[in-house]
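Here you go, one structure.
The other protein chains are all here in position, but one chain of the complex has been omitted.
== chain A ==
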Amino acid sequence: MKIVILLKTAITALKVNVLRSCLTMLGIIIGVAAVIIMVAMGAGAQQKVDDQIKSLGGNVFFVTGAFRQSGGARSASVVKINEDDANLIEKQVPGVEAAAPYLSASGQVIYGNLNWSTEIDGIDNRYFVVRNWDMANGREFTSAEINRGSKVAIIGERLRSELFGASDPIGQTVRVTNFNVTIIGVLAAKGQDARGEDQDDVIFLPIKTVRNKITGVSATNPKSVRFIQVSAYDGEDMDYIEDEMSRLLRQRMRIPVGGDDMFRIRNVSEMIATRAETIQVFNTLLAWVASVSLVVGGIGIMNIMLVSVTERTREIGLRMAVGAKPSDILYQFLIESIVLCGLGGFIGVMIAYGFVFMGNQYDIGAGGIIETQVVLLSLGFSGLIGVFFGYYPALKASRLAPIDALRYE
């Protein structure tokens, strides 16, 4: 129970000079709050990147055509890649899970008296494999529907809620630009993509349907696609797959050795991860700067504890005269310093929670995530600062000679 009395003594002593105690704590408060906020920002950014990579569907490449290059000048016409390229990549490059052709357009979708402007994408079932995207309701395309270019559609969650609300969309007919399609499936919600666009605001048709009805068939490249999205199995060597795809496509396009690629392969997960790493480095740096302020706060604590010991020399003398051992005095001042730091740390945590909550509420920054172990660590660390910076003043107090302390003016 002695600890309760020591705590009471410490709080009484700190209450004597409330303003001074608060100002002293401020260093710790700011330090702890800053460290937690920085770490929370870092965790938030990391979480966002993880989500983006996950919604992208794991280890994904984008293969697009490049601008045609002639005599150093780029012409506007783009080298078209096509469905055959996708099939070939899937068949011939080891480690590839699926290669999905993709064609996009945009336009209005009308149901009854409701209409919604959305993205109209032409795909086949491989797209759902690559994107790691599950059906919430209904079914995928049949191969007959794909081959024939049937007027069937699978819609995203956002489009479903905009057009159908509570009613069941399966089997309903909607008008896409200028033709009717029947809805056969609804996809599970996927949320925002890396650029913050809603991925669920979409209608998927068989790729042939989009080509025939909306984008038109190119005479030179009848099976053209906008890009091919390729997914690799987990744990595969992404660089190797990229090289293999590149080799295959160069061969197929008959690009001579030393000639420029007429396609581009982008490892998207890697791009996002790289960006995340930059954010991480930045946040880590800021967290370190914040820790420095925590140490500066600790020095402030030490300073005030030294002043406090000097001010209360007579009290120390009296306590010794009535029987306090040096260790009793040591603990008294040490606990005072720990209480000061602990309280500062606690307030700092509260402020950090407030900040992160407000930030998330008003969508400032990448969003913060406060992890419990970071909070516990900060509290522990501020307590440790109390011990470290409080020890010397407390030791100094405990080493006073009783008579000198009693007679101190």
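The rule is short, and it goes like this: a contact is a pair of C-beta atoms (placed from the backbone, for glycine too) under 8 Å apart; a residue touches a chain by one contact, two chains touch by 3 or more; residues count from 1.
The rule is simple: contacts and distances are computed from a predicted model.
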item: Which of "Peptidoglycan-associated lipoprotein", "tRNA 2-thiouridine synthesizing protein A", "Tol-Pal system protein TolB" or "ABC transporter domain-containing protein" matches, in UniProt, the chain that is not displayed; value: "ABC transporter domain-containing protein"
item: Which residue of A:196, A:256 or A:323 touches the chain not shown here; value: A:323
item: Where the unshown chain meets chain A, residue by residue; value: 1-2, 5, 12, 16, 314-315, 317-328, 401-403, 406
